[in-house]
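One chain of protein is taken out of this complex; the other chains stay put.
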Amino acid sequence: MNRKPYIRKIPTTWWLQNGSYRAYMLREFSSPFIAIYTGVLLVGVIRLYQGPEAYDAWLTALQSPLSIGFSVIALALALCHSLSWLKLLPQVMPIQFGETKVPQAVLVGIHYAVFITVLIIAIVVIKP
Amino acid sequence: MPELTIDIEVLRYRPETDDEPSYQTYTVPYQDDWSVLDALNHIKDHMDGSISYRWSCHMAVCGSCGMMIDDVPHLSCKTFLRDYYPNKVKLDPLANFPIERDLVVNIEGFLEKLESVKPYLIHAPDDPLNETEYLETPAELIRFKQYTMCINCLLCYSACPEFALDPDFTGPAALTLAHRYNVDARDQGTAERTRIMNTEKGVWPCMFVGACSEVCPKQVDPAAAVQQIKVASVFDWYKSLLPFQDGE
Partner (left out) sequence: MEVIKTDIAIVGAGGGGLRSAIAIAEQNPDLSIALISKVYPMRSHTVAAEGGAAAVAQEHDSIDYHFHDTVAGGDWLTDQDVVQYFVEHAHEELVQLEHWGCPWSRKPDGHVNVRAFGGMKIERTWFAADKTGFHILHTLFQTSMKYPSINRFDEYFSVDLMVEDGRCQGVVAIEVSTGIMRLFLAKAVIMATGGAGRVFRFNTNGSIVAGDGMGMALRAGAPLRDMEFVQYHPTALPGTGILMTEACRGEGGILTNKEGHRYLQDYGMGPPDPWPRNKAMELGPRDRISQAFWHERQKGNTIKMRYGDVVNLDLTHLGEKHLKERLPFICELAEAYEGVNPATTPIPVRPAVHYTMGGIKTDITTATPLPGLYAVGECASIGLHGANRLGSNSLTEFMVFGREAGKYASEYARSVDISSNQDAIEKQADAVEQKIMGLLKRKDGTEKIATIRDEMTATMEEGAGIYRLDETMQQTCDKLDELRERYKKVQLDDDSSVFNTELFRTIELESMLETARAMAHSAINRKESRGSHQRIDGYETRDDENYLKHTLASYRGDDAPTIEYEDVCITTSQPAERVYGGAAEDDQDK
């Protein structure tokens, strides 16, 4: 056989090659942070169940510089994660009325609107 | 006026003599309406007849001429020198495929994958064919039309990191063509195809990076098709948990 296919190696840094790979990696990278933060919230619920003292201790712990630092990072990553999903969503669930497909930009716009509304409601209603 | 020129750097690989590929640079005349393919044809006709690449239609529809142009997958017949000039243009064979020779890659695997997803209309055996055409409204046509536009150029495979890591992954184009038949109202083969696509090398390895859709020269949006298959599979799975199934 004179054929000798050459298989190129994939560099370990493949995920740095272009924007969509980096965005994807960021989305994946954000997951553990979001998971940990969910854990933290879960602990809060358990603490609440255990009584006011336990809950206060939990709240105090949240105010440590370390915890604030983590929350800020987690918030930023959660935002990234959510926004990247909003961008992808219309691909997952295309909507068609009669002969017209709703343009992806419109669907993304609607999602943003809902996202921001929920955010505002959350901030206004759940205000301490 | 001296003739303007542009450098084309081509990855060469001749399996009979080379152990590994290396770059060779050709200086060709620069014309603002030349595509990268025109430059390659100039090289082949007038400078070096031994350079190998695929092409045919020169109108972005046969899907032969895909390659990495400055590390991004493109159709070389529809990518123009003017978008690179005065910088050099670097040409590599489509990423993630074995190199057969120079800019030619082995795409056999794709053909097998395409065949494996049953890319044709499936009718139930007891469903007689109409005398005349099946009615299909423009609205029904539009639902799957976009997915019929795939020219099998395989740029999407070159952009797909999952395929890079696992050459057995069915991959964007083949999955999209399966989806094309699933959403066609005339087809009755969804269950069969879903079974195939629900396997380990089917839709699930897709991590929804979305790079395939970005490089698609025909706006087919394979990433969308693959996610829609996933959603449909999940619904199917839930449905299969329900008691009192009728039929399949």
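Lettered A and B in written order, each chain numbered from 1.
In the analysis below, a residue touches a chain if its C-beta (ideal position, glycine included) is under 8 Å from a C-beta of that chain, and two chains touch if they have at least 3 such contacts.
From a predicted model like this one, the values you see are computed outputs, not experimental measurements.
The chain not displayed here makes contact, within the full complex, with A, B.
Annotation: of B:71, B:115 or B:168, B:115 touches the absent chain (contact as defined above).
Per the touch definition above, the residue from B:84, B:163 or B:181 contacting the chain not shown is B:181. When you scan B:49, B:125 or B:243 for touch with the missing chain, the hit is B:49. Panel shows subunit A; residues 1-4 of it touch the chain omitted from the view.
Listed here are the subunit B residues that touch the chain not shown: 14-17, 33, 44-46, 48-50, 52-64, 78, 100-102, 104, 106-107, 111, 114-115, 118-121, 129-130, 132-138, 140-141, 144-145, 148-149, 151-152, 177, 181, 184, 186-187.
Basically, only the chains that are shown with their structure count from here on.
For this pair, subunit A with subunit B, the centres built from the Cα atoms lie 30 Å apart.
Those residues of subunit A that touch subunit B in the shared complex are 2-8, 10, 14-15, 17-18, 20-21, 24, 28, 88, 91-94, 96, 98-101.
Considering their complex, residues 13, 15-16, 20-21, 71-72, 95, 98-100, 106, 138-139, 142-143, 159, 161, 164-165, 207-211, 213-214, 221, 223-224, 227-228, 230-231 of subunit B touch subunit A.
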